[in-house]
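First up is the structure itself, then whatever we jot down about it.
A single protein chain has been omitted; all remaining protein chains appear in their positions.
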Amino acid sequence: MFFKKKDRGIREAGWDRTLITGVVGMVYFAPVFWIILNAFKTRQDGLATPPKLFFTPSMDNFFNVFYRITDAGDHVATGMGLYFFNSIFAAGAGVLLALVIGTLAAYGFSRYPLRGNDTYLFVILTTRMLPPIVVIIPIFLMFRVTGLSGSYIGIILLYAMFNLAFSVWMMKSFFDELSTDVEDAARLDGINEIKVFFKICIPQLTAGLAATAVFALILTWNEFLFALLLTGNDTRTVPVAMARAMGGQLGVDYGLLSAIITLFLIPVFVVTYMLQNHLLRGVTFGTVKK
Amino acid sequence: MSNIRVQNLTKRFGDLTAVSGVDLEIKAGEVLCLLGPSGCGKTTTLRMIAGLEQVSDGDVYIADEKMNGKTPSQRDVAMVFQFYALYPTLTVAENMAFPLRAEKKSEAEINSRVQEVARALALTEVMERLPDQLGEGEKQRVAVARAVVRDPNCFLFDEPLSRLDVTLRQTMRGEIKEILNGLSKATVIVTHDQLEALTMADRIAVMRDGYIEQVATPHDIFTRPANLFVAGFIGTPSMNLLEATLTKFQDGKASIDLDSQKILIDVDKAVEGIDAGSQVTLGIRPRAFQVVDAAGEDTISATVDLIEPMGAETLLHMMDGETEMRVVVGREMKVHTGETLHLQCKPSQALIFDGNGQLVLT
Amino acid sequence: MSTLRKLTSTIALGAVVGAFAVQAPAHAKDITIQMAAPDWGPTRFMQDYANKTYKSPTGNNVKLAIDFIPWGSFYDRVAASMTSGEKKYQLVVSDSQWIGTFIEGGQFMKLNKYIDADAELQNILKDVHPALTESYGTYPYKSKNIYGFPQMPDTKVTFYRKDLFCDDGEQAAFKAKYSKTLPCTYEDWESVDWDTWGNIGEFFRRDAGSKLGSGTTPDDFYGIAYQAGKTYDFSSGQALAFVWQNGGMIWDESNQPNAQAVGVVNSAAAVKGIAKYVDLLKYSPPVAKTGQMGIFAINNLFSQGKIAAIVNWNAVSATAFDPKSSTVADKTAVALPPGTMHNGELVRWDVMGGQPFVLTTWNSDEVVKESLEVVKWWLSKDTQLNFAKKSGNSALQSVMAMPEYDGIKPWNRAHKNVLKWQKDFWHVPEFFELLTQQQEEFDKAITGQSSAKDAMDSIAAFQQELLTEAGRIN
Partner (left out) sequence: MSNIISSALRGQFRQTNEVEKQQSTTQQTGKVQMNAFYKWLLDPKRRGALLVTPAVLLLFVMNIFPLMWSFGLSFFHFKASSMKPPRFAGFYYYEKVLADPVVWDRFQTTAAIVSLSVLTQLVIGSALALLFAKKFPLRREILMMILTPMMLSFVAVGVFFKLFYEPTFGIISQAYMYFSGETMTLLATKWGAIAGIVIADAWMWSPFVMLLVLAGLVSVPDYLYEAADVDRATPWERFKTVTFPYVKGLLLLAVLFRTIETFKLFDIVYIITAGGPGTSTETIAVYVYRMAFQFFKTSQSSALSYILLFVVIVLTNLYLYFVNQRNEGAS
């Protein structure tokens, strides 16, 4: 009934497996490694032929992420620090909101099926099927009318919507796997419905919530189009600001772009690493039938 | 008064009627077992009493209070689930304390209470473990402990022992029975295991297809099953039910035509009311036979077909023409397959069911 | 719909009023002119220099606030702002070809009546190079309706490796092979036509390890490149020069609705020009075969020393002189781009680059007035000279005529001299459809999927149908 590590099929393999996967992993990671390496290269080193693995690392690109040198030679902040904060805040809050609303809905869909439950679920899924460009103009217009344009709340609501379908689907499958007996037991033990949800269901779903959060975060972290059109100067996110490294006189400033990508990778990488165990357990727990 | 009463309890799922017009009354201190094959509606009945299912029809009274429309928590009942339904994220101690916390008892009160019950159920060693880290027997005891730690109106058990192995089951059966004895609460136990029902219940309600077939004490259920279903369902090996024709009734003895034999047998006086020549079913438990040396008018002759030693006793599968019979004899008796035995029914152990399958009884 | 519209416009109006709210009833008002601009040197200069020097002559406290949008997403952001009726900006930097869309959409403002009423503005416009005003500000193209002013003028010029072109050995070898002079000085380049350009391409094609100039080349080395990429206008920007120089024409929007596409666009001269354009790509680095040799690709190749000469936008290839990004910063020189001998004259018709900036329609008279003051400040001699000294090109003939001008930037002399040859392509709202299809067809020709003739026939047919449907061709 309940997921138990010990009787599932993870068997031990030794260092030989480490070797094989290590090689595969390095090949797979190579493009990312190249990007990170590029962040420490000057433009000449970055475009050198044959490619340079060994070079004198330069921190200029990282400096340029945060500072711009004017014609007069002054250092002016690019606001990238704020954009990093914006990204973390908008994506974090959006994911959190989607998780809260999505989990409630998933609980509803799982425990109190409505007439035509599957249809509703499918409709929710279809919201992710349309190219976003189609809805961008009405949303843009709506944001302007409501004054949400350029505000944190607007982009957060949008990201919440963005992740809702995914959260509902994933969390519903987690709820479907949970034993309803435990909830019934709690009801009989005399606690109310709200507590059943928060004290009984949620603690059992931490793995599922973590997995959903990581997936949603990964899908939101790099969102570009909505952020481009709906954030203002003060609420701009990194993927939008990242475009600074593309175009302009150099075309793509590979070094600067790499530096931004590298820095921008760190938060989501750390979160994923921390929640990695949940990620796997969560997915398993949620979707595999006994 | 901590009693339970249900009237005309009915549950429909769409077109399917899972429970039809069940009437039951369980007095304080009484243990009622709902017994029946899987899918007979016994668990649904239990869940309606608990308030976990809405009733389609009928009323539920707990402690003489009408409970229709009340939430489970308002009904103040304790329930032990088939899969225990322990809170997987809480330790044993926290699991036990949970219902008390819900009642907003003081910490000191909760602690002493939990300790008391834990000691009683021999759980003190495992108080800090999570349910995942417990053996089946321990989980079961925790589930019981969580139910008895509070002081509810009544207790409900859903297949409480089904997940335990045989030895553990025997022990727990005794323990639960003792606990319940001490509590003077109305208790309903759902089970498909007749042994469980027979040993633990004050009364047994046998269910089939949503209907109650019979409600009676274990003794009565066993000795006087109300109909063919109950007769066949209760008892291991199950009762021999032989198709027969009643030819005559005189002096408390009935003359009965079996397939190829005639037999004169002690039966209930009420058989008098049945017309001679009627089709009836003769019910004799496998242990109600004794083997005699010679055929007589009160014996049935049958050939040993298969011998199953069961330890203290031996089960014989015997054939009388096309009719199969089960007979239990003492271990010491030596028989061979193919041997013909003469079976005499012990006094007043034969039951007659009428053409409608109902027990004929005064 | 209409209610909502009213509502939105009311709110927008409220926002505008709020933004320019009167601080005190006295004479000095706080006014902010919001400008949408791509994020790069020429616009950064505008902001920095405005912060330093701009003071409105009206006495109002006017601030120029530029919203810097990365180039990569500039169009999308501006398009969304314009089409949604955001009404956020008073000034917008725009590619010259986008203006028709937003003029017909009602977002960009016609300026003639303001110019007519303002002698100072008229004087400035007289000083602005006429090719710039024509390309940047007129709609329909070459009409008398003025909509915009130059923000960053740009032209294509030749960037070449003087260490190679002036190498004695190479000079001698080139002379021996083609009986022509390998152009070394600016003056040498004045007589280079596309055939010679092809010779250069063939001549400097060297395999890795071969001798090159005074040393050897470690990698494959190529002679020539110009833009030939599918993205945006990264082939039209060069290919149309070949059409014009060979006597071909594009659909003439100044002669609506009589001008035709079929028979004009795919005229023999135009096909000949495109065939030449495609043919010369054989001397370019292998990326040319993929249809991805855009303006940044050739710039990278040149800056990293993989190529002897390129024709490219001076605003982009200026980075070739920056030692931070270029390995050939001290070896690069600039000259005129090659031309075509046409009727005994070397013609250099080419596509105008750069961007104008325009005024929007939703502003009060006062804001319009202040916006025009900003324009005057921007096009003043002082600003333009400083602009030319930093990261931009001046639009004023008077600045370009200053004796010091040619020495300010390596490309100034060439830039100044090719300005008069610059033309623009369509300003009509169908621009993007015309461009996209043309780029697709050029790309097919570049990657060998079709011939120049087929490409031009397809382009002509498409334009004829599209423009007829739009009512621009009878």
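To keep things simple, chains are lettered A, B and C as they appear, and every chain counts its residues starting from 1.
By our rule, a residue touches a chain if its C-beta (ideal position, glycine included) is under 8 Å from a C-beta of that chain, and two chains touch if they have at least 3 such contacts.
Here the structure is a predicted model, which is why all the values come from computation and not from measurement.
Engineer: Touching the hidden chain in the complete assembly: which of C:T327, C:T436, C:S451 or C:T468 does that?
Structural biologist: For the chain that is not drawn, the touching residue is C:T436.
Engineer: Have a look at B:E107, B:E128 or B:E178 and name the one touching the chain we're not showing.
Structural biologist: If we include the chain that is not displayed, B:E178 is the one touching it.
Engineer: Of the listed residues A:S151, A:T180, A:T206 or A:T272, which contacts the missing chain in the full complex?
Structural biologist: The one listed residue touching the chain not shown is A:T272.
Engineer: Using the touch rule from the top, list residues of chain C that touch the missing partner.
Structural biologist: 1-2, 5, 76, 79, 82-85, 101-102, 104-106, 219-220, 229-231, 285-287, 289-292, 297, 300-301, 304, 306, 429-430, 432-433, 436, 440-441, 443-444, 446-450
Engineer: Please identify, in ascending order, the residues of chain A that touch the omitted chain?
Structural biologist: Touching the chain left out of view, chain A contributes residues 7-15, 17-18, 20-22, 24-26, 28-29, 31-32, 34-35, 47, 49-51, 101-102, 104-105, 107-109, 111-114, 120, 124-135, 137-139, 142, 157-158, 160-161, 164, 168, 193, 218, 221-222, 224, 239, 242-243, 246, 252, 254, 257, 261, 265, 268-269, 272-273, 276-277, 279-280, 283-284, 287-289.
Just so it is clear, only the chains that are shown with their structure count from here on.
Engineer: Building nodes from the protein chains and edges from chain pairs that touch, which of line, ring, star, complete or other describes the result?
Structural biologist: Graph shape here is a line: each chain touches the next, no loop.
Engineer: Closest chain to the protein CA centroid?
Structural biologist: A
Engineer: Provide the C-alpha centroid distance between chain A and chain B, rounded to the nearest whole angstrom.
Structural biologist: Chain centroid spacing, chain A to chain B, equals 56 Å.
Engineer: Between chain A and chain C, tell me the centre distance in angstrom, where each centre is the average of that chain's C-alpha atoms.
Structural biologist: Inter-chain centre distance comes to 39 Å.
Engineer: Given the complex with chain C, which residues does chain A contribute to the contact?
Structural biologist: Contact set of chain A toward chain C: 42-44, 47-49, 68, 70-72, 136-137, 140-141, 144-145, 147, 149, 225, 228-229, 233, 240-252.
Engineer: Spell out the part of chain A that touches chain B in their complex, as residue ranges.
Structural biologist: 1-2, 4, 179, 181-182, 184-192, 195, 200, 203-204, 206
Engineer: Looking at the complex, which residues from chain C come into contact with chain A?
Structural biologist: Chain C residues touching chain A: 4, 7-8, 11-12, 38-41, 44-45, 48, 67, 70-74, 76-77, 80, 83-86, 218-219, 294-297, 299-300, 303-304, 306, 315-316, 318-319, 324-327, 390-391.
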